[in-house]
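All protein chains but one are shown in place.
After this line comes chain A, so read on.
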Amino acid sequence: MNIRCFQRNFSAALPPLVPLQLPSPMETHLWYIMPDEVKNSALLNQYSELLSSCERESVSRMSGDQLKKRALLARALVRTTIARYQTNCQMNPRSLRFRKNLYGKPEVEWRNEDNFSPPPLHFNISHTSTMIACGVTVNVPIGIDIEEKQRRTKNNIIAFAQRYFSPYEVKVLTAISDPEVQRQEFIKLWTLKEAYVKALGKGFSAVPFKTFTIRFRDTTMRNFHPPGSSVSEESDIVVESSEDPTNPANNWQCALLEVAGSHYGAICMEKDRIAGENAPMKLTVWKTVPFVEDVCVSGTDAVLVLGGIIEQ
């Protein structure tokens, strides 16, 4: 008997977690929770049982109930999602350990035991007050960022862009005359830049926003996809780094989505060499409430592709 398998339920009240197939290369799995839809306090208490004592303490230090709930759900989402991808046997989400890499990016700390080969999973989370999202890939690093579509900045957008964005990006934003469209494009650009920096995992000071440019490029060279295929090719998203020749930015593939009608979401992942330069990013999106339900929303109105070559 494999002693790492927990044959019994870890909690009498919670059903076992439904296992998941790993993402394939060049595929992102995106999971999101809408915190306002999770109101059952018994369920929230059970989520709390899954956290480490350190995480529980962090949650308790958040200021106010809404922030506490958000922090709790974020940890519960990460733990349950990763636990479900265990290929050998059912892993207890409570027993997962996390650490931060040298630069502060969270990652799973797999236990080094005989006969246990951990899945090569990478994950990244992002949250707003109305959504918590977790992106998962295999083999390659991933970064995600979500922002509410209605997000407003306190500062003037162009002043902000001049301070933090690259000159090209400032030019693009300045050229937009409609202030509402300008605000939306700013938020989209912000999420893409955040996702890229988070994917790199070297901290924000290693890749200041000014040192790279994100732009949309019309796909004039269209790869031929059969009619009826679910590949969106609106425009490609290109990252150009002005500073780091050792990590050419064309190693990275980006996607920009509208999620649940309320959020912009950006995903950035390293390209898989084997899959090829122009391979689309495969994407599957679920709306979830851990232990309760998963709803696959890929290909529905809940997931609109705004940029990037994506196959759902």
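Note that in this section a residue touches a chain if its C-beta (ideal position, glycine included) is under 8 Å from a C-beta of that chain, and two chains touch if they have at least 3 such contacts; residues count from 1.
Keep in mind that, in the parts below, contacts and distances are computed from a predicted model.
The listed choices are "Cytochrome c oxidase subunit", "Phospholipid/glycerol acyltransferase domain-containing protein", "General transcription and DNA repair factor IIH helicase subunit XPD" or "Acyl carrier protein"; the UniProt protein name belonging to the chain that is not shown reads "Acyl carrier protein". The residue touching the chain not shown here, chosen from A:62, A:231 or A:279, is A:62. Checked against the full complex, the candidates A:101, A:155, A:174 or A:242 give a single residue touching the omitted chain, namely A:155. Summarising the interface, chain A meets the missing chain with residues 61-64, 66-67, 127-129, 145, 147, 151, 153-155, 159-160, 163-164, 190, 194, 203-205, 208-209.
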